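The structure under discussion appears below in the form of C-alpha cells.
Only one protein chain is missing; all other protein chains are in place.
This part shows subunit A:
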Amino acid sequence: MTSSANAFQSGVSVRSVSKSFGQTRVLSDISLEIGPREFLTLLGPSGCGKSTLLRIIAGLDHADEGSIALGNQTVDGLLPRERDVAMVFQSYALYPYMTVAENIGLPLLMRRTRSWQRLPLIRRLHPVARAATGTIARDVRRAAEALQIETFLDRKPGQLSGGQRQRVALARAMVRNPRVFLMDEPLSNLDAKLRVAARAEIAELHRRSGVACIYVTHDQVEAMTMSDRVAVMMGGEVLQVAPPAEIYDRPAELRVAEFVGSPKINILPGTVRSDGGIDVPGGALAIQSRLPAGTAVSVGMRPEHCDVAPGLGAGGIHGRVRHRENLGSDLFVHVETAGEHRIVARSVPEIAAAVPPDATVTLRPRPDRALLFDRAGRRL
C-alpha cells in the first residue's frame, strides 16, 4: 500500500536503457522523463521495443544497461511488487478461476495480509485477516463502481464479454494507488466501437487518479487522442518525444511523419531552385526554403494540406486522378503525378463530380504546411 501523497511526487525516469535478446538489440540507449501526473504513450510499430521498455519499467524484464527511477527512487533490481506499479496486460491476464471481485482484490489482499493469514480457515477467524477482508471488499466495490462493473463482481472472467474483462483488468490496476500505471496495448482486443469509448474512459480515469501513466500502443489514434506526450519508437530507439500536435505538425524525422497520420503523409522527392522554391515531379512548390540551390530534399505534405482543383491550373502540381474515396465527410483523391508518384489529397465530397477518374487536376499544397526532410530523413 502507498499513501496517495507519494503518487503526486513521483514520475518515471528512464536513463540510457539498452536491452538485447541474444544478438538482437531491441532497445538502444533510451532515455525518457515522465512527469508525475503525465500520460505518456509509447507509440511504434510492432517489434519496436515499446513493450520491452514497459516490461523493464515494471520489473518483468531487466535492462542490460541503464537504470529506471520511480519518483526519487532507483528501482533497478527491485521486484515488480516492490516497485509499486500497476499494469494492464494486452491479454488482460485475469485469473480465470477467480471471481471478478477476487481478481480486483488480489493486489490488495497480497499487500494487506501475510501469507499465513490467507489460509482458508485463518482468513475467516483471525481478526487482522478479517478486518483486511472487510476493507478489501469496500475498496474493490469502489473500484468496480468507478468502472461500472459492480454488478459482475460474483462472475468469473469467462462469463464476461471482452469489454467487461478489459474493465476488470483496469479495475485491478486502479484499485490501488500505484506510483505509475503501465498499460500494454489494453484496447487492442476490443472491437472498434468499444475502443473509442474505452479511450475516453481511460483518459478520464487517468485524470482522476492523478498518477503517471505509460501507455503502449501501435495505434496512432489512441496515442493522439489520449496522451499528454507521445514517444514515437522505431527500431529500438525513441525518435521523438512531444505532445501529439507537435508530433503531427512538426515531426522530427521522416519516419515519424510517415508513421503518424492517416492517410499517410505524401512524400515527394524535390530539388531546391535558386529562388528558394522546390521542384517536384509534376510541378513546383512556391515556398521560400532558404536552402542552397540544388539541394535534394524530401517534401512531406499531409493530405489535408493539399487543395485539389479540376483542370490544369497555373503553378501547383499537375496530375491525373487514379482513385477516389468518399467517406461522407471527406473525399480523398488519389492523384498520380509525373514519375508515377502518388499523392492523396483531402477535399470535400462536393467536388467529387468535378474530379472523375482519369481527370487532370492541379494540386496546390499549402506552402506553410509543407515539411522538408534531408537525405537522412531529418526535418529541415
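FYI, a residue touches a chain if its C-beta (ideal position, glycine included) is under 8 Å from a C-beta of that chain, and two chains touch if they have at least 3 such contacts; residues count from 1.
To be clear about the criterion, contacts and distances are computed from a predicted model.
Asks: One chain isn't displayed here; going by UniProt, is it "ABC transporter permease", "N-methylhydantoinase B", "Heme exporter protein D" or "Membrane protein"?
Replies: Of the names offered in "ABC transporter permease", "N-methylhydantoinase B", "Heme exporter protein D" or "Membrane protein", the one UniProt assigns to the missing chain is "ABC transporter permease".
Asks: Touching the hidden chain in the complete assembly: which of A:Pro127, A:Gly158 or A:Gly294 does that?
Replies: Result: among the candidates, A:Gly158 touches the missing chain.
Asks: Please identify which residue in A:Leu32, A:Cys48, A:Met87 or A:Ala370 touches the non-displayed chain.
Replies: Candidates A:Leu32, A:Cys48, A:Met87 or A:Ala370; residue touching the omitted chain: A:Met87.
Asks: For the full complex, which residue in A:Val14, A:Leu42, A:Ala58 or A:Cys306 touches the chain that was left out?
Replies: With A:Val14, A:Leu42, A:Ala58 or A:Cys306 as choices, the missing chain is touched by A:Ala58.
Asks: Of A:Pro107, A:Pro186 or A:Pro365, which residue touches the hidden chain?
Replies: A:Pro107
Asks: Name every residue on subunit A in touch with the hidden partner chain.
Replies: Residues in contact with the chain left out: 58-60, 79-81, 85-87, 89, 91, 93-98, 106-107, 110-111, 115, 156-158, 172.
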